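One structure, pasted below without further comment.
Complex shown without one protein chain; remaining protein chains in place.
And then chain A:
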């Protein structure tokens, strides 16, 4: 077996071992059965919840919030990033705030958002957007900054207009970085939506986890957590595959 294959086999082995532990530990009675249910029961419970439609509304609400917050982060983050890259002085002023942005526990402001926007999807979307957008802004600035000067010179030697310089040289050169911003933003959006639903909401998968926990419906709680995990992993793998397809041959 080659080195790469051994690494891959071990990686999958770790996942399987972890899943097996979750199955075995509760069955052997090593933990309190109220604290952890075996994996097979989580899967079965999730299946039941999906089949009888209990989760449908929650899933719809959560997906809508994620898509809305993610789309909002992209359409605001990109132009903001480009603007910040162009406005040298503004950027110097904002630099320390941007670099320390992710040190702020933004969820502390969630009650404020609820007070402003009411208890619905709005505060959830706003907080998820606020958490995701800065990643796109930062990666856009980084990507545009990293464009090799020689590529810009090629454009200038062809006397390209500023618009074409941007659309044909700066932007395509920066897209691998910007895509990294999208990937980060996707994760932050999911976390933002689920976490704020968990804290305070009237609907959503995150809310369902919290509600089940408060009502000692441990199997329901784990079923929903499992669903969130599967969704997050699938989203991330999908984006990674897309990245490889788009930029894999560009080095």
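The definition used in the following text is that a residue touches a chain if its C-beta (ideal position, glycine included) is under 8 Å from a C-beta of that chain, and two chains touch if they have at least 3 such contacts; residues count from 1.
By our rule, contacts and distances are computed from a predicted model.
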Given the options "Sarcosine oxidase, delta subunit", "Ferredoxin", "Cytochrome P450" or "ABC transporter ATP-binding protein", say which is the protein name UniProt records for the missing chain.
"ABC transporter ATP-binding protein"
Selected residue (touches chain absent from view) among A:8, A:86 or A:153
A:153
Where does chain A touch the missing chain, residue by residue?
148, 150-151, 153-154, 156-160, 164, 168-169, 172-173, 175, 247, 249-251
